[in-house]
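Shown here: the complex without one of its protein chains, the others still in place.
Chain IDs A, B and C follow the sequence of writing; residue 1 opens each chain.
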Amino acid sequence: MKTNIVLGVIGADCHAVGNKVLDYAFTEAGFQITNIGVLSSQEDFINAAIETNASAILVSSLYGHGEIDCRGLREKCEEAGLKGILLYAGGNLVVGKQDWESVKKRFEDMGFDRVYAPGTSPEEGIRDLKEDLKQELKKIS
Amino acid sequence: MKTNIVLGVIGADCHAVGNKVLDYAFTEAGFQITNIGVLSSQEDFINAAIETNASAILVSSLYGHGEIDCRGLREKCEEAGLKGILLYAGGNLVVGKQDWESVKKRFEDMGFDRVYAPGTSPEEGIRDLKEDLKQELKKIS
Amino acid sequence: MELKNKKLSEAEFMQERKEVLTHWETGKDVDLQEAVDYLKKVPEHKNFAAKLRKAKEEGITLAQPRAGVAGVDEHIKLLQYLQNEGGADLLPNTIDSYTRQNRYNECEVGIQESIKEKRSMLNGFPVVNHGVYNCRKILDAVELPLQARHGTPDARLLTEIIHAGGWTSNEGGGISYNIPYAKSVSLEKTIRDWQYCDRVTGLYEEMGVKINREPFGPLTGTLVPPSMSNAVAIIEGLLAAEQGVKNLTLGYGQCGNLVQDVAAIRGLIQQAEEYFTTYGYDIELTTVFHQWMGGFPADESKSFGVISWGAATAALAGATKVIVKTPHEAIGIPTMEANAQGIKATKQVLNLLKGQHMPMSKELELEINLIKAETKCILDKVFELGKGDLAVGAVKAFQTGVMDIPFAPSNYNAGKILPARDNNGAVRYLEFGNIPMSQDVKDFNKQLLEERAKVEGRDVSFQMVVDDIYAVGKGTLVGRPEGK
Partner (left out) sequence: MELKNKKLSEAEFMQERKEVLTHWETGKDVDLQEAVDYLKKVPEHKNFAAKLRKAKEEGITLAQPRAGVAGVDEHIKLLQYLQNEGGADLLPNTIDSYTRQNRYNECEVGIQESIKEKRSMLNGFPVVNHGVYNCRKILDAVELPLQARHGTPDARLLTEIIHAGGWTSNEGGGISYNIPYAKSVSLEKTIRDWQYCDRVTGLYEEMGVKINREPFGPLTGTLVPPSMSNAVAIIEGLLAAEQGVKNLTLGYGQCGNLVQDVAAIRGLIQQAEEYFTTYGYDIELTTVFHQWMGGFPADESKSFGVISWGAATAALAGATKVIVKTPHEAIGIPTMEANAQGIKATKQVLNLLKGQHMPMSKELELEINLIKAETKCILDKVFELGKGDLAVGAVKAFQTGVMDIPFAPSNYNAGKILPARDNNGAVRYLEFGNIPMSQDVKDFNKQLLEERAKVEGRDVSFQMVVDDIYAVGKGTLVGRPEGK
């Protein structure tokens, strides 16, 4: 059985190219993708994850408002019963060229398990996701 | 009577374009130019200044060895009897992009009255020279 | 209300207008007659339409950056810097993404947070929230014409505010600000809403104020075949003209192959002029060339290469203006310094190339003819679908995939076509979806892609498309397999 994951671009963000490429790459890598596309709210992500019993939510934000848009997503997931679901974020997460380490920290503090710098290749995300899922499995067994 | 000045490019430096333009501009501005051209030694400058009873020596150095080539010129002028002759230097005086203030100081310490940054226009030198010559005149009278 | 390509009646427009101006509190400051009086006092050198006309006459290419931050004073500082240090010829006001989605409440949050964090938390200038008087404050603070650049499906209130605020150009269009920028807004609605925007411009024209309008040429910015974007540009131009727009700038986003890019701009202006003449519109037409709009290299020096090559192509093509990227493009909204750097590199190239144009050659002629033929295939069908009505035709064309924009997020876009580069880097159709191209055109596109495939020792496939998406960011134009 394939692992379900939810993919989308959060907020008022319409950048669709990376989203389509991620869809293609993660599907090729064997995941079952639910792609909610661009301009998706936190609720859209959560609903899709519940519906598909997803193991991970992959949030893209390209346009700079990621910091505002992602705030509280972890808490809402918990409330909705998606306890400990893997949360990844990638893209151009903040406005402007900022010190990457501090950006990463800000997103980790918001509860993201993995945070990716601009231009990260899908392969890196795929590798990490496989790794993290293996770890989860170990924890359970 | 026109003021005599000596113009040239010091050391093993063959950059001739700026030299030709300076010749043209200072001549247009009313000076009597003795242009000893490129690849000129300190001795060439001094001999020309003595021969023409020059009021100023304008040294160009473009190629980066200016620091080595200009060292001791003031002392040699003094020895040769060119006491207090105006010494100007301009061009790309040192190797590389260096802090301009420190370069300027180094050349002033060597005894240059005026030191010009890369790309200085001839007009600036002409203005200064007229000013300095006026001052000299005042000192004498 | 039925969509039609017909000038909105005064009654219809005025009624709608009342409602539009209530969408946010700043709407109340818009007073058309007062605005016209104000605009008539704006000096000629700050009028966008006038400056473009002059540039066209002189045969030069103007440089315009993108720029916008959350706060008014910071935005003014930014624009002044781009004007004085950067040497921009035209100034933008890039609008933030919440405004683009009419989420003015979220803008308010962004403005507040920006004040708190002492850095812009918004990716642009929230013009609706700031309102008419702040627009004028900005215009007073600079010596160049101002334009709003956004990506707003429903830009009616925004349009009212910016023009009343003295900005004399507005970017956008019912297709170009929907398909690449929205997911679930219908084309009927955006075309109708942009008729409103165009009508506003038309009204100003009728009242004696020149306003420039610019459809957004590059669409998704990613491997859009020139004929598809030229078709959109011509349609939006015609729709705008019907509403009374008089000064139009049609746009195109660089693909990267010189001959194709020059052909696209030349073909666009020739063909647009033909259509305007046929349909009886008297339009002052100029062109805008966008430096590469797809993914950029992260390295700043490499970005300078991309930027400069875009500037060179714009000049050689003879575009009236060029939209400038920055060395920060791959990473984030540029600092004002990085933004000025992009302009300076661009202007240096434009100045070196002043008066130089790409001479006509067999290759260029062929490419112009190809692009025009492809564009005509599309437009003919659009008119047919609309039974002569372009607005209706456009909606149906997207419904049926006759028009189709690669990688677009909109649910109203078929998403069936695929583009890829040929062996020389020109963008071709790999999948035509439902675009009604002639067999000649289809065969030629196919042949060119097969040639590339052969060189690369692989089949024409989606992997080629993916490779091409990444290529410029990785430093090449064509996305070749390793070692090819």
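Note that in this section contacts are C-beta pairs under 8 Å (C-beta built on N, C-alpha and C of every residue); 3 or more make two chains touch, one makes a residue touch a chain.
From a predicted model like this one, the values you see are computed outputs, not experimental measurements.
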{"item": "Shown chains that the omitted chain touches within the full complex", "value": "B, C"}
{"item": "Residue, one of B:Phe31, B:Phe45, B:Tyr63 or B:Phe112, that touches the chain absent here", "value": "B:Tyr63"}
{"item": "Omitted-chain contact residue, chosen from C:Pro297, C:Gly318, C:Gly393 or C:Gly415", "value": "C:Pro297"}
{"item": "Absent-chain contact - pick from C:Ala35, C:Leu248, C:Ala272 or C:Val306", "value": "C:Val306"}
{"item": "Which residue of C:Gly256, C:Gly294, C:Gly393 or C:Gly415 touches the chain not shown here", "value": "C:Gly256"}
{"item": "Contacting the left-out chain in the complete assembly, out of C:His45, C:Lys354, C:Lys416 or C:Lys454", "value": "C:Lys354"}
{"item": "Footprint left on chain B by the chain that the document does not show", "value": "11-17, 19-21, 24, 37-39, 63-65, 67-68, 92, 94-98, 118-119"}
{"item": "Contact set of chain C toward the excluded chain (per top definition)", "value": "256-259, 297, 299-309, 311-312, 316, 340-342, 344-349, 351-356, 359-364, 423-425, 472, 475-478"}
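The rule we apply is simple: only the chains that are shown with their structure count from here on.
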{"item": "Interface with the most contact pairs, given as the two chains involved", "value": "A-C"}
{"item": "Most distant chain from chain C by Cα centroid", "value": "B"}
{"item": "Geometric centre distance via CA averages, chain B-chain A, whole Å", "value": "66"}
{"item": "Chain B and chain C: spacing of chain centres that average the CA atoms, whole Å", "value": "55"}
{"item": "Residues of chain A engaged with two or more neighbouring chains", "value": "none"}
{"item": "Sites on chain C at which at least two other chains make contact", "value": "none"}
